[in-house]
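Below: one structure, written as structure tokens.
All protein chains but one are shown in place.
In this document, chain identifiers A, B and C correspond to the written order of the chains, with residue numbering beginning at 1 in each.
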Amino acid sequence: MNELADHLKNDRFSDAIGIERVFCKDGYWTTRLTVAEIHLNGLGVAQGGALFTLADYAFAIASNSDGRTSTGLQTTMAFISPAQLGDTVIAHIREISRRKTISMYEIELRNEQTDQLIALFTGTGFRVK
Amino acid sequence: MNELADHLKNDRFSDAIGIERVFCKDGYWTTRLTVAEIHLNGLGVAQGGALFTLADYAFAIASNSDGRTSTGLQTTMAFISPAQLGDTVIAHIREISRRKTISMYEIELRNEQTDQLIALFTGTGFRVK
Amino acid sequence: MNELADHLKNDRFSDAIGIERVFCKDGYWTTRLTVAEIHLNGLGVAQGGALFTLADYAFAIASNSDGRTSTGLQTTMAFISPAQLGDTVIAHIREISRRKTISMYEIELRNEQTDQLIALFTGTGFRVK
Partner (left out) sequence: MNELADHLKNDRFSDAIGIERVFCKDGYWTTRLTVAEIHLNGLGVAQGGALFTLADYAFAIASNSDGRTSTGLQTTMAFISPAQLGDTVIAHIREISRRKTISMYEIELRNEQTDQLIALFTGTGFRVK
């Protein structure tokens, strides 16, 4: 199981916008968001920044597990299909690479009910200590 | 001057997290954020998602100007130096390409006081109508 | 099965540098490269551009299948582990999204013998006709 570092439990921005930390049955922590009014953009769907935060926080959880403190260097995010008001979006984390100082993760954001792909994120992290 | 589309004035997520729309003296709209407690991550600096939202909303303003409605396809964001509590971060928008259906913008997030580069974002947008 | 468009059979750059088109038993075309002296950089491993061409050509094959003519808009590539002289590298294609005018594919470059991940590529394509 990946241990959630203390500093991750105190992410004020993620808390403020309503992102949940969830413990999956396969022994990993991930993130989840139910799209509320506050998350909408002017077109009435989830704003890209809310979805990015969901993915980036899952990336932080993965890259900061097991006593590491890692910071994001480079991220990419493709927006595939919009998330609507009321949708629950969950982050699926895949470890691409984990070396001594550099790690890379891919995060798929999917609709928890329908499994539809909403966005695809990659993040490269640098271990700071 | 680029006209701010109505739907951009009603971006609830950007409003909720305190992002300002500012009109620059060179005739363009952009975005600005003063880092408050709510924007911090567990390491005590601005969370990546708050900074992404700042850049992505500037990208939306640029790519949705002049009557266009454009949606983000693919974005990249590199995190160069952290933004601290109290820092004011402003988005500098550069148009890379603007074709009939596809446009691309680069956004630099800089500390408004010191001009230090905080993050570099690119966004590719698709004109939906 | 995905049909290989005529223009893809005439990619002079891929041919010139020795990239093969291979037909997989699951009914799809992909690309393969055996690393030779010509592909090395000054550090003695496969040059990034040779690997990018391998991935990008697989992306072209996927996004130009079934009568489409699609052009690459935005690509990302992460280099995970080096490919050595004599290694055979094969592209595994995953369709992320395929809409009317926009498609996205992810390509994993893997060592064909050991299955080790060498690079991870994503490409967003735009259908030109």
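Definition applied: contacts are C-beta pairs under 8 Å (C-beta built on N, C-alpha and C of every residue); 3 or more make two chains touch, one makes a residue touch a chain.
Nothing here was measured: the structure is a model prediction, and the numbers come from that model.
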item	value
Which residue of C:V22, C:M77 or C:I96 touches the chain not shown here	C:M77
Among A:N41, A:N64 or A:T124, residue touching the chain not depicted	A:T124
Those residues of chain A which, in the complete complex, touch the missing chain	73-74, 76, 101-102, 104, 124, 126
Touch list for chain C against the chain that is not drawn	5-14, 16-17, 37-43, 46-50, 52-54, 56-57, 60, 69, 71-79
For chain B, residues in touch with the removed chain	76, 78, 80-81, 96-97, 104, 106, 117, 120, 122, 124
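The rule is simple: only the chains that are shown with their structure count from here on.
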item	value
Copy-to-copy rotation for chain A and chain B - C-alpha atoms, rounded to a multiple of 5°	180
Centre-to-centre distance between chain C and chain A (centres being mean Cα positions), rounded to whole Å	28
Geometric centre distance via CA averages, chain C-chain B, whole Å	33
Multi-partner residues of chain A (at least 2 other chains)	76, 78
